[in-house]
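The complex appears here without one of its protein chains, the remainder shown in place.
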Amino acid sequence: MDPQAAALLGAGLSYGLAAIGPGIGIGIVVGNAVQAMVRQPEMAGQVRTTMFLGIAFTEALALFGLLLFFILFGQAG
Amino acid sequence: MMVWAQIVEVPEDINHLFDWPAVLPWGINRVVLLTFLATILTFLFLYIPFRKPRIVPTKFQAMVESLVEMVRNTIGKEVIGSESAKYEWLLIPMFFWLFFLNIFEITPFINFPVTSRMAIPAFLAMFVWVVFIFVGIKKQGLKYFINTLVPPGVPAPLLILIIPIEFISVFLIRPISLAVRLFANMIAGHMMLTVFFLTTSAYFVLGPKLIAFPVPFAFAVVITAFEVFVSVLQAFIFTLLTAVYIESSLHAEH
Partner (left out) sequence: MTLAPLLVFAATEERSSLFLILPDIHELIWGIVSFVVLVFLIWKFAGPALAATLEARQQAVVQDLREAETAKEQAESLLEDYRKQLADAKDEANRIIEAARETAESLKAELVSKAEAEADQIVSKARSEVAAERERALAEVRQEVADLSIELAERVVQESIDRDAQRQLIERYLNDLERMS
């Protein structure tokens, strides 16, 4: 296989695959945060902050995939 | 691609979007100038309303005050606790500076997020890394590293696994993810905006497809609104994580 083509294929795959897990994960985080906010509306502020923290940690994984995309894309070009 | 390139100015590749040649000596290019602009704006934003402070504030003063209070309370007091006042010197300028650097992404006639270049996220992440290690050593002495790397209540054989994992996650992944999160969010937002606005402009220019141009344009508008939210959120998250890391260095327990 042509190394350039392999790099481009890997670039696309890396981000696509990296987005799956965090996508599900962020869904779970936000869903549970909403439940928590509904159950205890007086804690909503704190839950929201924690939710953003959770999203940030989860999202980082997808963003590493994006980074990998840039690296592989650079290899291809 | 070939047809578009003749009519619309299309970048050759992704890199072209982020490559700015130096326009002044000492390597000062557009990104550096925007950094200066953001710095000046941040300073004025925090300085002007409080030059002649009033107890019954003007609208602008009230807005800045509520934002500063938000940083102090939501990020500072709720996360760090009673010692938060010691770290406000870092948190408050960091939040507003990052906000201005991010919001340039959708500011008309600027349209370039400075944080989509790695320099500032990397610098700030390294700076936060230094700060939280420094705070840890100052608070707990050299035991800080032991407290951080060895979680309490873990059986001894597992430590062979735990210590490298903790080391990687605390001292390597933390700064990298901090920098990458900000940088990748902004670069992705900038690329999305570029794609949709280029598509809009290409459809607009290409007569036969004129009918289709509202679709990417609508997407572009929606994404612009979304990027406002992302700009605020990323500045907030960066500052919040800084506070979280500092807090984790203050106390031995996890």
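Going in written order, the chains are labelled A and B, and every chain counts its residues from 1.
Note that a residue touches a chain if its C-beta (ideal position, glycine included) is under 8 Å from a C-beta of that chain, and two chains touch if they have at least 3 such contacts.
Everything quoted here is computed from the prediction, not taken from an experiment.
Checked against the hidden chain, the listed residues B:F18, B:F145 or B:F213 yield one contact partner: B:F18. For chain B, the list of residues touching the undisplayed chain reads 14-15, 18-19, 22, 26-29, 31-32, 35-36, 38-39, 42-43, 46-47, 50-51, 53, 55, 61, 65, 68-69, 72, 89-90, 92-93, 97, 117-120, 122-124, 126-127, 129-130, 183, 187.
The chain not shown here touches chain A at positions 67, 70-71, 73-75, 77.
Assume only the chains that are shown with their structure count from here on.
Annotation: 16 Å between the Cα-based centres of chain A and chain B.
Against chain A, in their complex, chain B makes its touches with residues 13-15, 74, 78-79, 177, 180-181, 184-185, 187-188, 233, 236-237, 240-241, 244. For chain A in complex with chain B, the touching residues are 45-46, 49, 52-53, 56-57, 59-60, 63-64, 66-67, 70, 73-74, 77.
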